[in-house]
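All protein chains but one are shown in place.
Chain naming follows the written order as A, B and C, and within any one chain the residues start at number 1.
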Amino acid sequence: MDRSIIPRGLERAPLGKFLLWLLPWVLLLGFGLYSAYLCLRYGLHQTNMDNRFAFGAWIFLDLTVIALGAGAFFTGFLLYILKRRELKAVINSAVVIGFICYSGAVVVLMVDVGQPLRAWFTFWHPNVHSMLTEVTFCITCYLTVLAIEYLPILLKNRKLRQIPAFLVFEFNLHKVMYVLAGVGTFLSFFHQGSLGGLYGVLNGRPFVFREAFGIWPTTFFLFIISAAAAGPSFMLLTTWIASKVSGKRLVTHYVYESLGRISGYILSGYVLLKTADTLFWIRDTAPSLGVHPASFFANQPGYTALHLLEVALFGFLPMAIFLTKRLRARLGWLVTAATLTCLGIVVNRYVLTIQTLALPTLPFAEVLSYVPSWQETGTFLMVIAYGMLVYSISFRYSNLFPQERELRQG
Amino acid sequence: MKVSRRDMLMLLGGGAVGTIFSPIPWKLLRDSSVWTQNWPWIPVPKRGAAATAASACPLCPSACGVRVRTIGGRPVMVAGLPDAPGQRGALCAAGSGVHQLPWHPDRVRTPLRRVGGGSPGFEPASLEDAVGAIAAAIRETQGTVAILDGRPGRVLGGAYREFLSGRADTCVLVPPSAVRASMPVLRKLHTRDPGPLAVDLDVVDTIVGFSAPLLDGWGQPGLVQQRMHEGRLRLFQFEAVQSRTALMADRWIPITPGTERAVALGLARMLIRSGRVSPAFGYADFKAFVAAYEPWTPRRVFEVAGVDEATLTEVADALAPTGRVVAIGGGDPAGGPLPFEDEASIQVLNLLLGAMGQAVKAQRPLADDPADAASDRVATRDLCDVPDGSVGVLIADLAMAGATVPWPILARKMAPQGLLVSLTPVLADLALHAQWVIPTAPAFTAAHDCPGHPDLPRSLRLARGFTPAGDEVVDPVDLLNRLGTALGIERQATVADALDDMMALRLRALHRAGDGTVFVAGKDPVAMAEIDSPEDVLSMLRAGGCWRTALAAAASAEEPAVEAGDDQTETAPPRPAMPFALEQVAAKDSGGLVNGFQMYLIVGGGVERTAGVARSPILSKVDQESGLRPFANVARVNPATVASHGLRPNRRWRVSTPQGAITMRIEPDPTVPPGAILAGAEPQGALPWNAGNPVDLAAPDGKTWRLLPASITEA
Amino acid sequence: MSGPKETPQGASRYGMVIDLDRCNGCGACMVACAVENNVAPAPQRANDRNGITLLRVFPMRNGRDYPESRQVFVPMTCQQCDAPPCESVCPQHAVEFDWTTGIVAQIPVRCLGCRYCMVACPYHARAFNWWDPEWPEGMESTLNPDISTRSRGVAEKCNFCHHRRQVARERAAHEGREVREDEYQPACVEACPVGAIVFGDLNDPDSAVAKVYEAPDAFAFLDKLGTKPKIRYRSRQEWVHAMARQGVPEKEVTRG
Partner (left out) sequence: MSTASTRGTRRSPLARHLGTLMFLAGLIGALAFGWIVFPPLMYSSTEQPIQFNHKIHMGEAGMACADCHPFRDDGTFAGLPTTAQCAECHEEPIGDSPLEKAFIDEYVRKGREVEWLVYSRQPMNAYFSHVAHVTVGKLTCEECHGDHGATETIPPYQVNRISGYSRAVGGAATAGRALLPTEVMRMDTCSDCHEKHGRRSPCLECHK
């Protein structure tokens, strides 16, 4: 039925089976839309956030998603700027994932802010001192870039290619793809960085405040590096998952290995810098703010464990796997290491968002925790469902993995 | 010519570009964001001319003067009235929101009749039906017809008595807190009745508080604390819980819960033995008196109350019998008064320390006060003193009482088929148990008199009506008139504005007596004797003035005669036996725990957690969002007790007393003594978090609901 | 940051000193604050964590058990920092350091509700409107026309009852004179029954607040963070000072 729009030379499951696969995601999307509607219509008391947990699960998951979506910009950077040709095999998939992550994050943000209709005030009356202004500008611009990058993938579709105007447009786009990749890289770097800066500048939160280089606190750079490390890992993981779900070989092992090696190198840098940063914070920053650094950990063993986990289990271990040639040869090890790296990003963003807010600053305030409400969870699941739908449809009707055709024939 | 699809796309494209360069998207964007700044469902405060008016806070017997900011005549803010006597501009949290009470969400808008059996509710009814039903009940009942006056001293009280005087078996009931306040008990300790007494805070230099909420609802907290800060008042506080008063006291001496009596008796013994007893103290059989106190040795006090000899001696040494020292019990407005024996033991200290005539003075009687109308024909009784099951019809007016009356105590007094009628502006608290609810005027909607605290010099303020009360409100006098007509009783007061007439009568009486002073903010106080006419007094009171009686300089009921010492007692002139058996009071042992209950439940919360009408929506909000006050459903327990009993805060716990149990959350609180549970009283039905009311666990004899034997088990 | 460096000659710098030894935690200031600032009654699910309590009195305890336990009540509201961490983070100037008064202004109609300012504030002094404000029928007639009502979805905080300054200035201008110190006092100061709060212009050496602002027993919370708060607290109890300097408490509270 939909044969005519499936790219030539690719094998795809029967339409019925595909629709059956989509069904649960559509239902989840419906549930998520209802959750988001409740939040928009009745206000954010539908969530379990409160005045202390002013940022909650949404911001934490947004940060995570955006860090993982960094695979898009970083793969583009590696391919177009650093000329890592083998990554051409995953660039289309990377763009789609980037687009999903960024647009999904923006959708959740629009539910997260109390007055979405006033969101454009940031453009009209921007406070240039605010990291959030930087975030807003970057995310908007980069989302535009991603949308433009996403277009050619769509336009390559057999049916759409029949419209000459689209063909011309796509061809022209290809010519500027290097420019787009450059701009996208810059924007995304900045975006990741300013998300980190969001926390690092908070001199009112000693737990997260970091010294600055220029106007940027260290978290600015740590976020960029950690996203760069996790991006390829996430690409590795998603490609592997897509391959498992579709039951097809999508890229050669060399591509997996290449992604893993890149992740490993950057991760090693990250682990080093993160450790240095933490030690500096313990020695200098925290005491200068009148805080004994141990006071944050002494009463909260769970949080100390999280820190160790992030650096040791989710940092050092995958790094070691990625950089060991023998292990890299095995896809199983690569996937394991990629999973650990992605979990590391999750833990890092969790600590910065949730733990920062859980710890009080006033001597008489309490350590708090909270559990997201179902409306909050639902709204986020909406993004997951949306991502699955967009990715599944893109996978079916576009050639996300150029090697797929060769691997099938060969 | 054929218009192709491409051409149509071009048209649309041109349209899109044109639209972007037209005001359409930008204006819509802007207007929709302005719409969010101007949502039609968010109220816009009404404009109008601003003004300030002085009035009185009607919520409790402290009757503080208030300064009301109005916009177009509507009150928008209430603050304490500066320069007001006895208060100095202070106003409590409840008073700060009093102007919101006419819009209380539980406001009664029509007479309500109780319906249903299992889960009772109310249905609207007409006033005629209400009058008919109440009149029929009064006609048919075999029991007593009574009116419960939560705020005695108002001219309305005179109207109540006057109504009841038309029948044989009637009485006016008053809440236990009014009869067991400190000064009424001290009055009873005398051989000859010295008349109403009052504490003169202006001359007091030392207060010995026995769990008295001196900074939290007793009398004039603002005055007490300001005098303390000026260094003109010392406060020794004996109290089990480290209450706010205890915290601010110059010296807080922790005691075992419920042992105020033991400490007071021990202190009395020390004063007697060290001879530091006022020469003014007289007692016919001093030997017997001394003997009665002899068992309360420091050792025994330590065993019972946990106060060691050194501390007790230290306090005793600081209490010179100068007459400027006063001991106060009083109890907590929400948690109820102390048992009579406790209060009596405390008041003996005032006798020993010679407070009579200096720190404590007699109030001059006021002749022809309409508030006392028909007092010779209708008895005024403590609610706890009427026999169980004897009240056939009870009309309860607890609005603005500033005191709590637990339902179980009231329920026991009602005859099996008795009829309870509640006069209330808000459907809460005892009104929830009534068969008939009659809507009365909420605070700030009708003018009325606000008499002062029973322990302080008699005073009078007028509360103004700011906003119209509404047609549904029933004037209590009007209700009595209708009942009278239905019952065929000839009544003197036959007009609804009888209150005005009675106010005029009262002012005439005050003016005739020429006693006391009228204070008007921003002006010099004027002696009543210098005011030309009662009408002038009225206009001064209407302008927010406060009349306060001058206390009799030397109102000692006991002539000095007896000096402390065995020899002199023999030579003292024979006198009638002193008060009702102080020795018996002294001999009675302190309460103690009942078998099976190893802990104490202490109920408190101050004046702000008394009757439901006293709580404005904003005060409820502040309570709900700050947790500063003890709550009904939160058991505050010492952290050591929490640990030793394994009371996990995230579970629900059942707090049991001999009268029943309620479910509570646990909150560790180091200001609560080990082995005790502190909980707040709660006006019933007022708020969603209300899981049960500790006040309803009151002992059936009505002696106390402030301190109850208790135990905790997992719910 | 449009900090004090821009401050023109003759500008005011309003500050407050709260005597913790005087405060007995009665909560009148909290009620007065809510009434004055048109804060709506609490929705059913509101609690200490999500309600609009612009001024909140916290008990601060000495960490010891009965009977050695001691507590002071700390009225905590916006500390009106001279270097406000909340100002620089707002993406669209809904927070502004008012250089003519030193008040950190929060303009709810400009706010988009991102709550970044609440994350930035170490005093937990900001509240978010999780609910639409709702008054019992008719009670909106008690609202104060000198200040607007806020909608859901925006952050708000204490502005030192700045609207009272507007009213006072208007009256003084009408009468052709300067504003007297007692004319502009926030609602909490007016409501405090024990006079524990002193408020006024720190730039005026004769003001009551300037006289106690530098008192030896005065301190600011979290001053090491560099926020330069203009609310100071006083206490003669040494443990209060020690507590104000020290770290993080232990208890964890979950709600959800």
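Going forward, a contact is a pair of C-beta atoms (placed from the backbone, for glycine too) under 8 Å apart; a residue touches a chain by one contact, two chains touch by 3 or more.
Computed from a predicted structure; not experimentally measured.
K.L.:
Kindly state which of the options C:35, C:103, C:139 or C:155 is in contact with the chain not pictured.
P.N.:
Of the listed residues, the one touching the omitted chain is C:103.
K.L.:
Touching the hidden chain in the complete assembly: which of B:49, B:168, B:310 or B:367 does that?
P.N.:
For the chain that is not drawn, the touching residue is B:49.
K.L.:
Among C:88, C:148 or C:207, which residue is in touch with the absent chain?
P.N.:
In the full complex, the listed residue that touches the missing chain is C:148.
K.L.:
Extract the touching residues of chain C with respect to the undisplayed chain.
P.N.:
93, 96, 98-101, 103, 105, 107-110, 145-149, 159, 162-163, 166-167, 169-175
K.L.:
Footprint of the hidden chain on chain B, which residues?
P.N.:
Its contact residues with the unshown chain are 1-8, 10-19, 21-24, 27-28, 31-32, 34-35, 37-38, 40, 44-45, 47, 49-50.
Definition applied: only the chains that are shown with their structure count from here on.
K.L.:
Name the shape of the chain contact graph, picking from line, ring, star, complete and other.
P.N.:
complete
K.L.:
Name the chain pair with more contacting C-beta pairs, choosing from A-B and A-C.
P.N.:
Comparing A-B with A-C, the pair joined by more C-beta contacts is A-C.
K.L.:
Identify the chain whose mean C-alpha position lies nearest to the mean of all protein C-alpha atoms shown.
P.N.:
Smallest offset from the overall C-alpha mean is found for C.
K.L.:
Per the centroid of Cα atoms for each chain, what is the distance between chain B and chain C, given in Å?
P.N.:
31
K.L.:
How many angstrom between the C-alpha centroids of chain B and chain A?
P.N.:
Their C-alpha centroids are separated by 61 Å.
K.L.:
Starting from the mean Cα coordinates of chain A and chain C, work out the distance between those two points in Å.
P.N.:
One centre to the other, that is 39 Å.
K.L.:
Among the residues of chain A, pick out those that touch two or more other chains and give their numbers.
P.N.:
Correct list: 115, 118, 121.
K.L.:
What are the residue numbers in chain C that touch two or more other chains?
P.N.:
Residue numbers touching two or more other chains: 47, 51, 59, 61, 132, 151, 153, 254.
K.L.:
Flag every residue of chain A that touches chain B in the complex, lowest number first.
P.N.:
115, 117-118, 120-121, 165
K.L.:
With touch defined as at the start, can you tell me which chain B residues reach chain A in the complex?
P.N.:
Chain B residues touching chain A: 6, 29, 32-33, 35-36.
K.L.:
Using the touch definition up top, name the residues of chain B that touch chain C in the complex.
P.N.:
36-37, 39, 41-48, 50, 71, 74-80, 89-97, 99-100, 102-105, 107, 215-216, 221-222, 225-226, 229, 242, 244-245, 247-248, 252, 254, 467, 608, 616-629, 638-640, 650, 670-674, 688
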